[in-house]
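A single protein chain has been removed from this complex, and every other one stays in its place.
Chain lettering (A, B and C) follows the sequence in which the chains are written, and residue indices restart at 1 in each chain.
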Amino acid sequence: MQQHETPVLQNKKVGLDVYRMELFAPDVAAQARPGQFLHVSVHTKGRGSDCYDPLLRRPLSVHGVDVKRGAVALLYRVVGRGTALLARVKEGELLDVLGPLGRGFSLPPAGSRVVLVAGGMGVAPLYFLAEELLRFGHEVHFLAGARRLEELYLLGDLLALEEKRPSFKPSFATDDGSYGFCGPVTGLLEVLLAAVKVDRAYACGPRQMLREAAGVLARFGVPGEVSLEERMGCGVGACLSCACRVREAGGFSYRRVCADGPVFAAESVDWEDR
Amino acid sequence: MQQHETPVLQNKKVGLDVYRMELFAPDVAAQARPGQFLHVSVHTKGRGSDCYDPLLRRPLSVHGVDVKRGAVALLYRVVGRGTALLARVKEGELLDVLGPLGRGFSLPPAGSRVVLVAGGMGVAPLYFLAEELLRFGHEVHFLAGARRLEELYLLGDLLALEEKRPSFKPSFATDDGSYGFCGPVTGLLEVLLAAVKVDRAYACGPRQMLREAAGVLARFGVPGEVSLEERMGCGVGACLSCACRVREAGGFSYRRVCADGPVFAAESVDWEDR
Amino acid sequence: MAKPSLSVEIAGIKMKNPVAAASGTFGFGLEYAPFVDLNRLGAVFVKGITRYPQPGNPPPRLVETPAGVLNAIGLQNPGVEKFVQEILPALRPYDLPVIVNIAGTTVDDYAFVAASLDGLPGVAGLEINISCPNVRHGGMAFGVDPASAALVVGAVREVTGLPLIVKLTPNVTDIVAVAGAVMEAGADALSMINTLLGMSIDVRRRRPALANITGGLSGPAIRPVAVRAVWEVYRALKVPIVGMGGIATAQDALEFIMAGATAVAVGTANLFNPRATVEVIEGLERFLVEEGIGDIRELIGVAHGERGAR
Partner (left out) sequence: MAKPSLSVEIAGIKMKNPVAAASGTFGFGLEYAPFVDLNRLGAVFVKGITRYPQPGNPPPRLVETPAGVLNAIGLQNPGVEKFVQEILPALRPYDLPVIVNIAGTTVDDYAFVAASLDGLPGVAGLEINISCPNVRHGGMAFGVDPASAALVVGAVREVTGLPLIVKLTPNVTDIVAVAGAVMEAGADALSMINTLLGMSIDVRRRRPALANITGGLSGPAIRPVAVRAVWEVYRALKVPIVGMGGIATAQDALEFIMAGATAVAVGTANLFNPRATVEVIEGLERFLVEEGIGDIRELIGVAHGERGAR
């Protein structure tokens, strides 16, 4: 992990309030593993850029890498001031990023059948993970859920990937039934687990969804990993701001989402920590 | 005076750290008088623009107007964070400005011979004043001073104006003698006043220069007006932040640079106020 | 849904909505008339008024800091006599409660100003600024000591029937103690917070940036300190509070209201956004509609939980 001043290659609106940004960062592209993130300054570099509001960097998952071009992709939704500032960044401007940070997903033994469960923006890191898993020859079931069709962010990309890779099997859920399964993506997970034997699961999305997913996985006895979010200060493990509670022999302890996570074993997370 | 959301027509580097910005603001263009200023937000409008650092607007003199095009020009030097942010603004973005604010220069009786004394960025409002004075048929001596040739900001424009208008007589002073008179612009003022009878003087520039100019004018008995700078809060006369001390019968009182000024009678200013 | 109700009452002063302009940042109101319809405001706290005219401090009086400003205006004002004769009449045409902020350096000064304003048409109430230096007691502010603070308030209470709002300074170890003392002494409500004591140094000149050396810090930077002060005092005393300190948006105002403020005041935000007061009012109304709340008073103190569960 390091600090990089990266030129922005592209910053394009790709959906409802969602942007895809590509940074030129060969070191990051070479090192980043799925589930890791970058800690991104939302103020572009240059004279007059030493702005203290908003003050903190924003954590964004690595969404993809192109090692040959030295490019790293981020996929983010504008939800507040920081991401709104990012959305205004133009090609050629410089962004200061730290990373790759955190512990990513652990890869399964060869020839596994896995399921990826994405809620909302959870697709950002899981798409990267899917690519990686396919590269190693695993069978990948990808469940993507959202409130409605418009919020199924990578729908096109996922369907395209299905065309290309027979071992990639996406399915979709929307709360309002506007596309795919009508209901939560965890419902889709139950359907899948009831039908086929899955070796391992990976989930990323809103906390409530992760919690439910962890419950389903426990019931079916499928080991899984979840990627958590928490408000971050440093992003590098120093300030202890990003605590999440994990179960331990004889109690619990607080772990740092930035350095001990963001990926944790689904069964270790103490969902009652707030 | 009002609040306007103005599209930026142009924002161009025109000299060493100096930019010329043109705003589309027909009301301002129609109303603004030389010596008045705009109070400019340095954060462009848009999602993510509610930034509190830097917090305050920046006062910038009206440098020119084009009533037909509804355009207002500003000329500013990048000296800190606020002006650095302004320099990054792009054509088409929206800036929030208040104005025109303050009391401008008072025009002389018909057929006057006047002298304008500009130090550094003081040329910004005085160029506008010169245009206005010429329009009314006055004889205008324009003395522009700077540390060195590179900082004689409107040199080209002033020389061009001289070509066009016989009643416009510019001369220049540089501290290092790299162009024109070698020495302070107030030296040039002394030379001029010793040579010709002048009815009225107008000065804008660094405080020390204004102070010296006021001294010279007093010695020669020429009435004059100076445009002062002070750090501003509101810009509209409410917060009393922008005090400058003026002499009064029986003492002194603090006046508001933003509302009672920025233009004051040269002899009224109490230069000892700090 | 019907239009939600925004009106509140504090210290007996009826406000159309809970949003006032804070003292010293809005002049006498008239300076902002070109930018906002003054009739829309809940109230205006005018610039601090003293017994005698005050010239104010030498410049520089203001310096910008991260998300804030430091000011040392020095209570420049025309004195109570001129205020009554010239300014008050000019405010009469507006349908707007005018709360006069009063200041002094002796208890007598405060009482004199309060008495001069008692019973005057157009004065809705007084805000007592107890952050001024107590000249009789070594220059420490009246407001940092519960006993001195109570002394001022008691003296003012004796000479006026006007609603009294006492403005607390955050530069104390225990704001609840001061709050309790001034309520005992006859305050009808509290306003909080005044500025935090701060300073800035001009490193090129190697001198304090303000001529006055220290100044008062205000603006968004101090909002967390202000919300905490309102929270603590409301929790301990459940008294009516006008909350202020860094309010620039409706969200900010809601933080204060949910912490326990009945009304709020917008201060420094007026400087960078002359329409801040009106934008806060509009934002509050929008929030109530979005959340399906019929009356803003339902939100007062809800973050404490007792009434918050819904």
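By our rule, a residue touches a chain if its C-beta (ideal position, glycine included) is under 8 Å from a C-beta of that chain, and two chains touch if they have at least 3 such contacts.
Since this is a predicted model, take the numbers as computed values, not measurements.
Undergrad: Considering the complete complex, identify which of A:161, A:201, A:244 or A:263 is in touch with the unshown chain.
TA: In the complete complex, the chain left out is touched by residue A:244.
Undergrad: Hey, which of B:22, B:53 or B:96 is the one touching the hidden chain?
TA: B:53
Undergrad: Please pick, from C:164, C:217 or C:242, the residue that touches the omitted chain in the full complex.
TA: The one listed residue touching the chain not shown is C:217.
Undergrad: To test your reading of the contact rule: which positions on subunit A touch the chain that is missing from view?
TA: Against the left-out chain, subunit A lists 1-3, 41, 50, 52-57, 98, 230-245, 252-254, 259, 273-274.
Undergrad: Considering the whole complex rather than only what is displayed, give the residues of subunit B touching the chain that is not shown.
TA: Within subunit B, the residues touching the omitted chain are 52-53.
Undergrad: Could you please point out the subunit C residues that touch the chain left off the display?
TA: So the residues of subunit C touching the missing chain come out as 65-68, 70, 144-145, 171-174, 196-201, 203, 206-208, 213-215, 217, 219-225, 227-228, 231, 246, 251, 254-255, 258-259, 287, 299, 302-303, 305, 308.
The rule is simple: only the chains that are shown with their structure count from here on.
Undergrad: Need the CA-centroid distance for the pair subunit B / subunit C, whole Å please.
TA: Each chain reduced to its C-alpha mean, subunit B and subunit C end up 36 Å apart.
Undergrad: Determine the centre-to-centre distance between subunit A and subunit B, using the mean Cα coordinates as centres, and give it in whole Å.
TA: 53
Undergrad: Send over the residues of subunit C in touch with two or more other chains.
TA: 66-67, 220
Undergrad: Could you list the positions in subunit A whose residues touch two or more of the other chains?
TA: 52-53
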